[in-house]
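For this depiction, one protein chain was excluded, whereas all remaining protein chains were kept in their positions.
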Amino acid sequence: MTHDILFILPEVVLAAGALFILVCGVFGCRRWLLGFLALASLTLAFFVLPGGSNTASSAFSGMLMGDAFGFAMRIFFLVATVLAVLLSMGYRWQDDDDAGEYFFFLLVATACMMLAVSSGNLMMLYLSVEMLSIVSYVLAGFLKRDIYSTEAGLKYFLFGALSTGLMLYGITLVYGLFGTLNLADINARLALSGVYAPTLILAAVLVFAGLAFKASIVPFHMWVADVYDGAPWPVAAFFSVAPKALGFALLVRVFFGSSALMHSGWPGITAVLAILTMTIGNLSAFHQDNVKRLLAFSSVGQAGYILAGLATGLLGLQAAFFYMIIYVFMNMGAFASAALLSPNRMDLAAYKGMGQRAPWGAMFFTMFLLSLAGLPPLAGFLAKFLVIRAAVEGHYFWLAAAVVLNSVIAFFYYLKVIKIMYMDKPASVKEVAISRDGYLLLAISCAAVIGFGLWPKPLLDILAVIFA
Amino acid sequence: MVKLAHWISVLPFMAFWLNIMFGRKLGKLSAFISVGTSVMAALLAVLVCMGFMAGGSSYALTGWLTVNGQPITLGIIIDSLTVMMLLVVTIVGTLIQIYSIGYMSGDPRYSRFFAYISLFMASMLGLLLADNLLLLYIFWEGVGLCSCLLVAFWYEKPAAAAAGVKAFVTTRVGDTGLLLGILILLSLGNTLHFADMASVKGPESLVALAAVLIFLGAMGKSAQFPLHTWLPDAMEGPTAVSALIHAATMVAAGVYLVARLYGFFLAHPLALQMVACVGMISALMAASIACVTNDIKRILAYSTISQLGLMMLALGTGGYTGGTFHLMTHAFFKALLFLGAGSVIHAAHTQDIRAMGGLFTKMKMTSVTFIIGALALAGIMPFSGFWSKDEIFCAVWHHGNMWFFAALIATSFMTAFYMARLVLLAFFGASRLEKDVHESPLVMTGPLVVLAAFSAGLGLLGSPWCHGAFQHFIQAKDEAIGLNVPMAICSTMVSLSGIMGAYMIVVRNVKFPTWTWLKKMAVNKYYVDELYEVVFVRPFQRICVVSAVFDGACIDRAVNDVGRVVGACGQAVRRIQTGMIDRYLLVQAGGVLMLLVFILGKVCRIF
Amino acid sequence: MTETVFYIIAVSLCVFAVLSVTVKDVFHSAVWLALALLSVAGIFLSLDAAFLGVIQVLVYVGGIMTLFIFAIKLTARIGDRSIRQVSQQSVCGGIVSAGIFGVFLIIIYANQWNDMMLPPGQGIGLNGLGKALLTTYALPFEFISVLLLAALVGAIVIGKVKQ
Amino acid sequence: MPHILSTIIFLPLLGALVLAVIPARREALIRFTAAAFNAAVLGCVGALCVLFNHQNGGMQFAEDHSWIGQVGIRYSLGVDGVSLALVFLTALLGFLACLASDRIRTKVKGYFIVFQILMTGMLGTFLALDLVLFYMFWETVLIPMFFLIGIWGGPRREYAAWKFFFYTLAGSLIMLLGIVAVYFWAEPHSFSMITLARSTASLSPVVQGALFGAFFLAFAIKIPVFPFHTWLPDAHVEAPTPVSVILAGVLLKMGTYGLLRICVPLFPAAMTMLALPLGILGVINLVYGACVAFAQTDIKKMIAYSSVSHMGFVLLGVAAMNSTGFNGSLLEMFNHGIITGAMFLLVGVVYERAHTREIGAFGGLASVMPRYAFFLTFMALASLGLPGLSGFVGEFLSLAGVFVAFPSVAIAGAVGLIALVVLFLVMIKKMLWGSPGKGVSWPDMGLKEVCIILPLVVITLAVGFYPDSVLQYQKHTIDILVKLL
Partner (left out) sequence: MIPLGHYVLLSAFLFCVGLFGVLTQRNAIRFLISIEIMLNGANINLVAFNRYFGASDATGQVFALFVIGVAAAASVVGLVLVIAVYRLRKSVFIDDFNLLKW
C-alpha cells in the first residue's frame, strides 16, 4: 500500500499545496506570496517525485502505471507549470482579487495532468481529462467582469463538453469490445487477436476526437484562437503549453504506444491531419493583426509539426517529444514576452518601435519568435530538423516538404512582428518596464532555447532511453 | 645587350605612374619625364638593333598561366620585324612627344596628357616585344584603352567623348575576334608562341577559322573595311594623338600582327585571300572618300585607311617585303603630314581646307615639309613612298590577279589626286583666311624637319643603290630584289596623272560630269555609319529597354504575386473562424464523421 | 414479461429524449429531460443495477434538474417562446448527426453484440459494487471528490458578485 | 594555432558581445572596437594564408568534433584552396565595409552588433565541412541582412528586405530537404561533405539529379541565376553602401561556392549531365544582365545587374567541368568580389555627396573630382575585363575552359562580353566625361575614402599582372576536384 501512496505523493502534495493556497487566499495574502507558495509546492512535488516510481511497477491495481515515459512527462508538466506560475506572478493583472483561487486551479490542473499521463486505465484517464477540462473552463472564464473572458470560458465549455462526451462514448465502446478498461490488457488482447473490427475503429476515432481536441489538431482546433484570445495572458500561455502536451502524451499512450494500431491506416491519416494542422494554423496566422490570435494560430501550427513527428514511427516519436520540450520553452517565452511588453493592448500596433522602448524585452521576444520559426542556431531549428529527418527516413517526402513549406509561411508572420518591433516608429517613446519575475521567466526560457540549440545531447539521450 | 629589351616597355610605364601620381605637382616637368623615357627607349632600341645584328635572340621571362594543362610563359621576341618596328615606334614617338610639348602647352590637364602618351608607348612597345599571342592580346587591349582615353582627352566636347567610346567599342569587337582565335588555338592544344605558330595542330577548318578570327582583330585595330568607322571620328582628339596613334603606330599593329603570323597565314591560303580582298576594298573605298572630304585631318585619316589597305593587299598577295617596307615608310611620312596639319590648324584655327589658302608664303617651314610628305605619299621618285609602293606593285603584279593590280593602280591614282588637291587648296592660291597666320614655334617645326628628312631618305634603303639593304635585313623570302624598271615607270606615270587631275580640277576648275552617283556615295561615306546605327546600335538599345521592362513586369510581378496568393488564402482560411460556436461544433462533428468515413473506407473497405 | 416492460420503457425514453430536444419552450424541454432520466433509471432497474437506478433518480432528476430549472428561470425572460430556438446550421447539424447514427447502426449490426443473450444469474449486487468502489477503484473514488471540490470552487469564483 | 578556424569564425561574435556591453551613446568607441575586431579577423585570416601549404590540395587546419551524436551532426571545419580565397575576401571586405560605415549615424550600436553576426555567418559558411553546419551558418546570414537592409536602408527598404529574405529562405529550406535526403541516401549515413563525396558518386544519375536540383535551387537563388535574380537590384538599391558592398562582394559568392563545394563533388554524374544547361544559363545571365543594366538609370541598380552578368562567367567556368574552368570560376568569384565591392564604395562616395543615384544627375565629374574619376575609371575597366587587370584573367580562364567543353556557349559568352564593355564605357561617359552639370561642385575623395579603396586597387593590379599569386592556392585543390568527376 505504501508503494501506491508513494507513487501518487507528488499529486497529493500538489493538491495539499493548492488547498493551503486557497485558504491563504481567503485570508488576504497578496498575489506575490501566493505565487511563491505555489512555486514552493511545485518544487516540493518535484523532489518527492523520484521516490515513488521505479519504472516497471503499476499502482492502485492497474489504475496508474509508472513507466519512463510517464515519469518524464510528469517532470515536464511540473516545469511547464513553474513557468506558468512565474508568468502569472510577473504579469500585471487588472484586478488583484481571486489570486488564491487562480493558483489553486493551476496546481489542481497540474495534478490532473500528472495523473492523466501516468494513468493505465481508460476510466482514470477520462476522469483526469474531465477534471482538467473543468478547471480549464473556469480558468478561461476567470475574469468574470470582462466580456471576452467569459465568452472564452463559455466557448471552451461548450466545445469541451461535446469533445469529452464523444470520448466517453468511445471509451464505453472500447469497454464493450474488450470487457476491460486497463490499457495493458487492451494492448495485449489487440496484439493477440489482430482482427480489426469496425467497432474498434469507431471507438478509436471517438477517443481520438476527445484527445485531438486537447492537442488542437485540425478538425478540432476551432476553439483555440477564440479561447486564447479571450482568456487572460497567463492562462492562454498555460493552455498553449501544458494541456496541448497532455493531448499529445495521451495520443502516444493510447494510440501510438501499442503496435497493433500502428500498422493499420493510422500513420497515413495522422500525417494528413498533421499537414492540415500545420497549413491551416500557419495560414490563419498570416494576416492576423492581434498578437494573441497570431500566437494562438502559431501554436496550432506547432501542434501540426509535433503531430508530423508522431506520424512517422519511432524516430518520429523522439523527434516529436524533443519538439514538444523545446516548444514549451519557446512558446511560453513568446507568450510571456508578448504579455509583459503590452498586457492590455493586443493589436500589433501596440508593439511598434518596441526595439527602442524595451530593448531587452524586444530582444527576448525576437529570440523566441525566431526559435518558433526555426532559425538555425536556436533550438527551434533543431526540433524542426529532427521532424524533417524522421519524415524523410520514413519515406514521407510530401510530409517533409509540407513542413518546409509551412516554415516558409510561418517565417512571414513571425518576421512581421519582429519588423513591427524594430522597423516602425513607436507611437509613444516612454519606456516599458518589465517586472523582476518576468525577466526571470524570460531568462530561463531563453537559456533553455539557446542551451538546447547548441548542446541538445543530454535531452536526446533521455529521449532515446524513453523510446528505446 | 639584347636582354635589356623588356626595359623598353617598362620605362614608359614607369613614366606613366609618375605622371599619374604626381601629375599636378610636376606641371611642365611631366613632359620632360615622358620625353626623357621615350628617348631612353629609342637608345635602347638602337642598342637592341645592334645586339640583334650581332646575333641576339629572343628570351623568356616568367611563367604566367596554365590553360588546359598548357603552361603559357611570357617572353620577349627579337627578330628583324620587331627591331624594325621598335626603331620606327620609338623614333616617331619621341618626335611626336617633343612636338606635343608645344602643341599642348596651354592645356589644363597637361601632365595627364603625357601620362596617357607614356602609357600608350609602353603598351605599343610591349605589344611589339610580346613573344606569344596572349601577351600580345593584353598589350593590344592596353593600346585600345589609351587610344580611347586620348581621343576623349577633351571630354568636355560630347563629340570627343562619343568618339572615344566608339573607338574602344569597335576595336573591342575586333579584339573579341582575336580572343576567340586564341581560344580556338588553345582548345586545340597549341602553345601560343610565335616561334611554333607555323606548325599549328588541329583540324584544317577550325585553324582556318582561327586565322580569319585573328585577322578580324587586325581589321579592328587597323581600321579595315567593316570596322573602319571609328578612325575618322577619332580625329576629335588632339592632332599629336592622331599623328602618333592613328597614323604611325597603333593602326600599324594590325599589319604587324599579320606580318608576325605570316608563316601561319601562308599555311592557310583562304585566310590570305581574305586579307588581300579586305585590303583592296578598304583601299579603294577610303581613297574615294578622301578625294571628296574637305576636313584636312579626315582626309589624312581616310588616306591612312587606304594605305593600310594597300599594305594588307601586299601581304595578302605574298609581298612580305612590300607590306613591311611600306609600313615603315608610311609611319614616317604620315606622321609628318599629321604634324604638318597640326601646325596648320594650330596657326589657322580651322580644319577646312577650302577656308585656307596661300599658306606657302606665310608658313615656309611647315609648307615645305608638308609638301615633301605629300610627294612621298603620292609615290614620286626620290621619296620613300615611291620605293615601298614600287615593292607593292611588283608583289601584286607577281601574284598575277588582275583585279588586285587594277585596284592598286586606281588607289595610287586617287592617292596622288587627293594629296595634290589638299596641297594646292591649302598652301597655294589666294589666302581665304581672315586673320594673318604666322609660323609655328621651333619646338613644333623641328620634329617636322627631322621627319621630312626621314621621309625623303628612308626609301633609299630598299633601292638598288643600297643593293636591297632593307630586303636583306627583313630576310625576305621572295626573290624580286632588283628594281623592276617598267613597273617603276608605270607607278610614276599613275602618280603624275593623279597630280595633273587634281591640278586641272582645283586650279582650272574643270567639271568632270561622270559618275555623279559615286561622288554622292563617297561624300556620305557609303552610308556605313548609318548602316551600323540602324543594324546594331538602335536594336541593342531597344532590346535593353524591352528586357528591363520584361524584368520588372514579368519576373518581379510573378514574385510579388506568389506573396499575394499566399496572403489571399491566408485571408480565406482566417475567414472560417466566424466566432459562431455552432459552426465550430458543426466542424468538430463533421470532422469526426469525415474521419470515420475515411478510415472505415480505407481500412475496412466497408463502403 | 420483463421484455415487454423493457421495450415500453425504451420507446418512451426515445420519445422523451426527442421531445426534450425539439420542443420550443426551454422549460418544457427541461421537463421532458426529467422524464427521460426517470425512464433511464427504469432501464437500469431492468439491468439489475438497482443502486444505479436510485442514484440516477436522486442525483440526476433531483440534483441536476433543479439546477437546470434554476438556470432557466434566471436566464429565460417570460414569453420569449417566439424567439427562434434553432440555429442556422440546424439542417447541417441534422445531417451530420444522422450520418453518425447511420455509421453506428452499420457497425453495431456488423458486430457480435447482437446475439449475446442475458447470462444466467443476477448482475453485480450492492456489496460487489461497494467492494469494487473501495478496493480496485479507490483512486478514482477519491479523485471524484477533488473534482467536485474544484467544480464547486470554480462555480463560486465565477458565480459570486462582488459587493 | 590548433583552433585557428574556430577563432576566425567566432571572433566577430565575441566582438558583438563586447559591443553589446558598451553604452549606445559612446559611438566613437563602438566604431573603434568594431573596426578592431574586424582587423583582428583580417589578421587571423592573413596568418592563415601565410601558414597555408600551397602544394597540399586537401583540407588543412581541419577541426572535427562530434556535436549532436545521435543525429550524426559533427562540428567539422576545414579550409582548402577553394575556400581560402573567399575567406580572405570576406575578411577584407568586412574590414573595409566596417571602415566605410561612418556614414551610418542612426542606431550605430545595433548596426555594428548585427554586422558582426553577419560576419560570423559568412565566415562560417565558407569554412564549414558538415552539411548541417553549413546550412546553419547559411541561415544565420539571413536575419542580420534582413535587419541591415530593413532598418538602415533607403526609402523602399522594407519591401527589399522582405523580398531578399523570403527568396533566400525558400531556396535554403529546399536545400535542407536535400541535405536530409542526401544523408539517408548515402551509404554510410553522414553529413560530412568529404565522406559524402566518396559515397554519393555511386548513386544513380536520376537520384543524383533530384538531389542536385534541390541544392542547385538554393544556390541559383543566391548566385543569382537568371529567373531568380529580381531580389538583387532591389536589395542593392535599398541597402546602405557598406551593406551592399558585403552583399555584392560576399553573399553572391556563397551560392557559387556551394556549387563548387557541394554540387560538384557530391553529384558528379548529375553535374556532367546538366553541364550544358548550366552553361546556357551562364550565357543568359551574362547577356541578360548586361542588357538590363544598360537600360537602368540608377547607378546602383546598374552595378547590381552587372554583377548578375559577372556571375554568368562564374557559371560558365563551372559548366566547363575541367580544371581551367573551375580555376577561372573561382578566380572570377574573388575578382568580382574585389571589383564590385570597390564599385559600390565609389558609388557610396558619390551618393553621400549628391544624395541621389540617378546617373543623369552627375555629368563631367572628371573635371570636378579627378581622383574619384581615376578610381572609378580604373574599377570600371577592371570589371569590363580589360587585360592587365584582374577581371580579364578570371573571364579568360572561364572562357578557355568552357571553350573546350562547349565551343558555341563560349562564343556566345565572348560576344556577350561586348555588351558588358558597352555598358561600363557608356557609364563612364555619362558620369565622368561631358561638361559638369549645374551645382556639381563636390569635394574630391578624402584621404579616408582613398585609403579604403587603395587596397582593392592594389589587389586588382596584382592579380591582373601576376594571377598565380591567387591561383597557386587553388590549383591543387581543383586538380583533386576534377579527378573526382
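Things to note:
The first chain written gets the first letter, and so on, giving A, B, C and D; residue counts start at 1 in each chain.
Definition applied: contacts are C-beta pairs under 8 Å (C-beta built on N, C-alpha and C of every residue); 3 or more make two chains touch, one makes a residue touch a chain.
It should be emphasised that the depicted structure is a prediction, and the values quoted were computed from it without experimental measurement.
Note that the absent chain touches A, B, C when the full complex is taken as a whole.
The set of chain C residues touching the chain not shown comprises 2-3, 6, 10, 13-14, 17-18, 20-21, 26, 29-30, 33, 36-37, 40, 43-44, 46-49, 51-52, 55-56, 59-60, 63-64, 67-68, 70-72, 74-76, 83-90, 92-94, 96-98, 100-101, 104-105, 108-109, 111, 113-119, 121-124, 128-129, 132-133, 136-137, 140, 144, 147-148, 150-152, 154-155, 158-159, 161.
Although one chain is not drawn, its touching partners on chain B can still be listed: residues 574-575, 577-582, 585-586, 589. On the side of chain A, the interface with the absent chain consists of residues 123, 127, 130, 133-134, 137-138, 141, 144-145, 147-148, 150-155, 157-158, 161-162, 164-165, 168-169, 172-173, 175-176, 179-181, 225-226, 229-230, 293, using the contact rule stated above.
Please note the rule applied: only the chains that are shown with their structure count from here on.
Rounded to a whole number, the gap between the C-alpha centres of chain A and chain B is 79 angstrom. Here the spacing of chain A and chain C, counted between their Cα centres, is 32 Å. A separation of 37 Å divides the Cα centre of chain B from that of chain D.
Under the contact definition stated at the top, the residues of chain B that touch 2 or more other chains are 583, 585, 589-590, 592, 596, 600, 606. The residues of chain A that reach two or more other chains are 198, 202, 412, listed in rising order. The part of chain D that touches chain A in the complex is made up of residues 68-71, 110, 132, 135-137, 139-140, 142-143, 146-147, 150-151, 157-158, 161-162, 165-166, 169-170, 173-174, 176-177, 180-181, 183-184. Only residues 103-104, 106-108, 110-111, 113, 135-140, 143-144, 146-147, 150-151, 153-154, 157-158, 162 of chain C touch chain A when the two sit together in their complex. The residues of chain C lying in touch with chain B in their complex are 87-89, 92-93, 96-97, 99-100, 103, 106, 110.
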